[in-house]
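Yeah, one chain of the complex is gone here, protein chain that is, but the others are all in their spots.
Just so it is clear, A and B label the chains in written order, and each chain counts residues from 1 on its own.
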Amino acid sequence: MKDFNMIFAGFGGQGILFVAKVVAYAGLMDGKEVSWLPSYGPEMRGGTCNCSVCLSDEPIGSPLVINPNVLVAMNTPSYDKFIDAVQPGGVVIVDSTLVTVSKERKDVRLIRIPATELADENGMKGLANIIILGRLFKETELCAFDSLEKGIAKSVPPRKQHLVEKNLEAIRLGQEQA
Amino acid sequence: MSERVLMKGNEALAEAAIRAGCRHFFGYPITPQTELAAYMAKKMPKIGGVYLQAESEVAAVNMVQGAAAAGARAMTSTSSPGISLKTEGISYMAGADVPCLIVNVQRGGPGLGGIQPSQADYWQATRALGHGDFHVLVFAPSTIQEMVDLVALAFDKADQYRMPAMILADGMLGQMMEPVELRDMGDVQLPEKPWAACGHQNKRKHNIINSLYLQASELERLVKERFARYETIKAEEQRAERYLCDDAEIVVVAFGATSRVVKAAVKEARAQGIKAGCLRPITLWPFPVDAMREAAKTAKHFLTVEMNMGQMVDDVKLSIDCSRPVSFFGHTGGVIPEPGEVLAQIQKIAGGKE
Partner (left out) sequence: MAVQFHRPHALIDTPTHYCPGCPHGIVHRLVAESIDELGVEGKTVGIAPVGCSVTAYNYFNCDMIQAPHGRAPAVATGVKRALPDSLVFSYQGDGDLIAIGTAEAVHSATRGENITIIFINNAIYGMTGGQMAPTSLPGQVTQTTPYGRDVHYSGYPIRVCELLSTLDGVALAQRVTIDTVPHVREAKKAIKKAFEYQLAGKGFTIVEVVSSCPTNWGLSPVDALQWLRDNMLPYYPLGVYKDIGEEAAK
């Protein structure tokens, strides 16, 4: 894929906006045009959360992704909400610990990864989002690996830089799940 | 050149204002501009500036009036319903020739409307930011980088012409992140403001900041003076971007975030052999009349695309004296147009069906 039009979706607190920001930053490090647009307002209060991310060689028109070629769904309502919108040939990654796939599409590549379980088992509580990112990277190579590392470093707040290494471990764990 | 960083539009705008020398911000929370105020609340105390959360939009704009009348580079930000409340203060500032910056991160209306991106305050911004005969400089950025760059310009132009200026953004630009380069502007030297009510220090006659003139002829004289200044602004300050317009037969006019969508559609139309272009007003007041007239030399048809019910159509028609057909396509209420929809409109016009 040349251009990536992605939707990350899940519950508030799962780090949806964070993982989306890592991807956007990684794209920026690759010299791409990028955009990051979160859902906002009462929608967030309801507990669900989603974020559009675009990576492209061209200036980005609408940053609102309607038909993604990558969907990351970290809960069932998000999967149900966006699965029909995914472009044929797109990649869909779900956290299979939390997502019940009731409807499967034949024309997309569906990847199940028990990210929450893996995070719990490997002492990476709260990093299910980053484990998924590792798997997504393995699947799509949406950026150079060192850009991904830089994306993590840029997105982790300065006073929490000690968490960078843990995030990179989570990436590697995700990659290994392929 | 400094590093390109990812920043939310609201926060980038706030940082740009600080770099442009703004040290006085007065606001009131409203979605989708709140991050701007929150950024100011975090930053201002650290640099000796003022962030104050007012009791209302009405109070906030009047605090701006006080600080600006005292000579400070002052601003406020809000979203659509908040602008309605601020119009009183904006009118007074226009009437007293007080420069300031007002930011509108637009959301859907009327009434409480919605919170998704909108451009439905075009008429308000260009026609009716309060009662009385007056205009406000209106800048409409389409990217976060441009928003950042226009902030300093808006402050400077406001000072130059002694009038309020507005950044007319929308929820998309406010909420999204994209790469932005924030320039170090050093110590900003603000222009002298000998008219300011800052205490005469026993060195001059007292200054009065006032919009009340009970003698009709005097008020008329002052309003006419102000409108003479507006003529200068119309001649000097029109800004527009021409994208593939040189030979365009179908000129799509769009401002702000919508123009991003339009450019994608125009590019696709060109790929299909349709001579389309995008003409993007950067200043909404003054409206880039000259650019419209220039485009009319090749254009057979104009199409405006907006996130409202077609509020800019009249300005395009007036600019070209209705010499070409002007169609409209748009969404409102917070729905963002898609490139495919705009392309379909362009194709329809190209096929002579419109």
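Note that in this section a contact is a pair of C-beta atoms (placed from the backbone, for glycine too) under 8 Å apart; a residue touches a chain by one contact, two chains touch by 3 or more.
This one's a predicted model, so the numbers in the text were calculated from it and none came from an experiment.
Partners of the chain left out, restricted to shown chains and counted across the full complex, are B.
Note on the undisplayed chain: of the listed residues B:Val5, B:Ala38 or B:Val58, the one touching it is B:Val58. Within the complete assembly, B:His24 is the residue of B:His24, B:Arg107, B:Lys157 or B:Arg260 that touches the hidden chain. Touching the chain that is not shown, out of B:Ala37, B:Ala72, B:Val262 or B:Val326: B:Ala72 (per the contact rule at the top). Screening B:Gly89, B:Gly114 or B:Gly334 for touch with the missing chain picks out B:Gly89. Listed for chain B, the residues touching the missing chain in the whole complex are 24, 26, 50, 52, 54-56, 58-60, 62-72, 74, 88-89, 92, 96, 196-203, 206-212.
Basically, only the chains that are shown with their structure count from here on.
If you check the complex, the residues on chain A that touch chain B are 21, 24-25, 28, 33-38, 40-42, 58-64, 66, 154. Taken in their complex, chain B has these residues touching chain A: 4-6, 31-32, 115-116, 143, 171-172, 175-179, 257, 260-261, 263-265, 267, 336-339.
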